[in-house]
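In what follows, a structure is listed as structure tokens, so that the remarks can point back to it.
Coming up: subunit A.
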Amino acid sequence: MKRRKGWAFWGIVLLIGGMLIAGPTPAAAAAPAGTLKMAIHWGLSADWLDPSSNSALIPSQITLYLFHDALFKPMPDGTYSPCLAESWTVSPDAKTYEFKLRQGVKFHNGDTMTAEDVIFTYWRYKANQAKIIHDKTEKVEAVNPYLVRFKFKEPFPDFLEAMLPGSTTIGWIVPKKYVEKVGEAGYKKAPVGAGPYKYVEFVAGQRLIAEAFDGFWRKTPSIKRLEFSIISEPATRLAMAGRGEVDIATLMQGVFYENLKKDPKLRMLAPLSPSRWTVYMTAQWDPKSPWANPKVRKAASLAIDRKTLADIHMPGCGPIGGLPLEGDAMGVELPPDPYDPAQAKKLLAEAGYPNGFHGGKFYPYEGGYWPYGEQVANYWKAIGITVDTVLLDRPAWFATRQGGKMKGGIFIDNIQPATIGGRLLYLFGQTGYGNYPDILEVWSKYQKETSAKVRKDLIQNIQKMIYDRTMFIPLTSTNSPAAVGPRVKGNPWKIQPLIWFTAPFEDMELVK
Partner candidate 1 sequence: MDNNTLLHVTGLKTYFFSFAGTRIVKAVDDVSFDIRRGDRLAVIGESGCGKSTVAASLLRVLPPSAKTVGGEILFEGEDLLKKSNREMNDIRGRRIAMILQDPMMSLDPVFTIGRQLGETLERHTPLRGESLLRRIKELLTAVNIQEPERRINQWPHEMSGGMRQRIVGSIALSCEPKLLICDEATTNLDVTLQLQYLNLLKELQEKTGVTLAFITHNLGIVAELCTTVIVMYAGKIVERAPVMDVFDSPAHPYTKALLDAAFGLQDTRKRRPIPGEPPNLANLPPGCSFHPRCIHADDRCRKEEPPEADMGPGRSAKCWHPGKE
Partner candidate 2 sequence: MKRYIIRRFFLGIIVVWIVSVLIFGATRIGPDPALMIAAPGADEAELSAIRDRFGLNEPLPFQYAIFIKKAIQADFGESVYYGLPVAEILWQRLPASLMLVGAATLIALGFGISAGVLAARRRTGFLNNFLRWFSFLGLSMPNFWIAMLFILIFSVKLQILPTGGYGTFWHLLMPAFSLGWYFSAGYTRITESSLLQVLNSEYIKLCRVKGLTEFAVVGRHALKNALIPVVTLAGMNIVLMISSAVAIEMVFGWPGLGLLMYHGAVYRDFNVVQAVILCISVLMVFMNLLVDILYAYLDPRIRYD
Partner candidate 3 sequence: MMEKAEFDYLLKIRDLKMHFPVKAGIVMDRVIGWVKALDGIDLTIKPRQVLGMVGESGSGKTTLSKALLLLEKPTCGEILYEGKDIHSLTGPDLKAYRRTIQAVFQDPFASLSPRLRVREIISEPLEVSGTLSRKELETKALEALRTVGLDTGLIKVYPHELSGGQRQRVAIARAISTDSRIIILDEPTSALDVSIRLQIIHLLMDLQQKLELSYLLIGHDLAMVAYMSTDIAVMYLGKIVELGETKELLQNTAHPYTQALIAASLPDHPRLK
């Protein structure tokens, strides 16, 4: 208690002092001050401190935006916002990419970033898709210290997309000299990057502390110190926010969300996340299954009241009709199916199931989202489709999903890649459970195509085909409501829904 007040006090003193010295310069340019505390709901891994082993899962992005910087990354001004690269060019055959690096970018240890670091980072990368990307690569070379050229063996039109968070972290640059000096294990213990904040302390499962890096190229962060405490229990997070022990408490769903609205001291901010809840019916490729009939799938879609579903489980979210994120240039926005149980029943009768049918195993999404799946099953029950619900917690759900063991069943998937291309890759690739030959044909054409315009046509075509036969049942968008205390200025969620966390951190400010 006292300590926090102390910080605030000294923060203000420093601030005033800074203003006196600097005169009428804008406050943002002043020295960083104050401490912002957050109670977050997910555990952090030491693997995430290092971009090369960062698994690019959504929760891992916090450390990326905090300590590191990428060639380009989603920022408030756009998805492909130039950062460490000032600009880049793509050859017409999509085989050669050239990145012009920003000059004078400093790592936390004072090293200057050059093309060497980019090449080093590229080959050091070892998380998901590393092998696929490295196999495609012919050569990476430094044309000059500030110009990097990637050459691929085959056209690689998705390279930029693959560098977005959620796919890979191959574009997040680490300092070559430092890594070579401290070694892999040493780097994890004291990571150094080019991001807005310096690493101070990480205690697994307990807390992460970061301090402002005044040499950050974009701007000096406004807040001196960021403290993230891992508090799994939502009621505690809420109470902490309510008491002012923390300024931001994440994941306030359900009852907590309702409460948040009542507390005058707290604000409720619900940044959207790129995830999309979608029903995946693997049984549709089994001709004997009722799900093979598109009418049945449509009926199952019409049976769901998406609005209520969102209101109860994802307040602030809306129904969705297609797969892409809003604003995706390659995506097609399609209307969500209305809630029409009568029509659903009619379709079922037409398909030959007037009394409904037993739909096999149903796997709701992992752990905390069971009630969401439960509600979906309840809607189906109302029109006569019964399912055997199988509840799996997070790792078991992933293992079952990944291991192909949900075959023959229905599951609610959480589709996370940020772009429609990434999403389709996720649904049609390794982790897919089946496909239609005509859609696959278009998909393979799209993957080889280099012309941007044709690519757009092809991918939009695929989306329409998927929609027409109700290959998936899109449900609702998702969000991550958070309680925000009075000390936080404005809305710290600047990038959403692509990055659902409070990024960029250097833009966050405390109320003066």
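Throughout what follows, contacts are C-beta pairs under 8 Å (C-beta built on N, C-alpha and C of every residue); 3 or more make two chains touch, one makes a residue touch a chain; residues count from 1.
For anyone wondering why these and not others, all candidates are chains of the complex that A comes from, given by their letters.
Since the structure is predicted, the reported quantities are computational estimates derived from the model, not experimental observations.
Enquirer: Out of the listed chains 1, 2 or 3, which is the one touching subunit A within the complex?
Expert: Per the touch definition, subunit A is in contact with 2.
Enquirer: Once bound in the complex, which stretches of subunit A touch candidate 2?
Expert: Against candidate 2, the touching part of subunit A is residues 1, 39, 43-48, 53, 55-57, 127-132, 188, 203-206, 229-233, 235-237, 239-240, 242-243, 245, 367, 393-396, 398-403, 405, 416, 425-426, 429-431.
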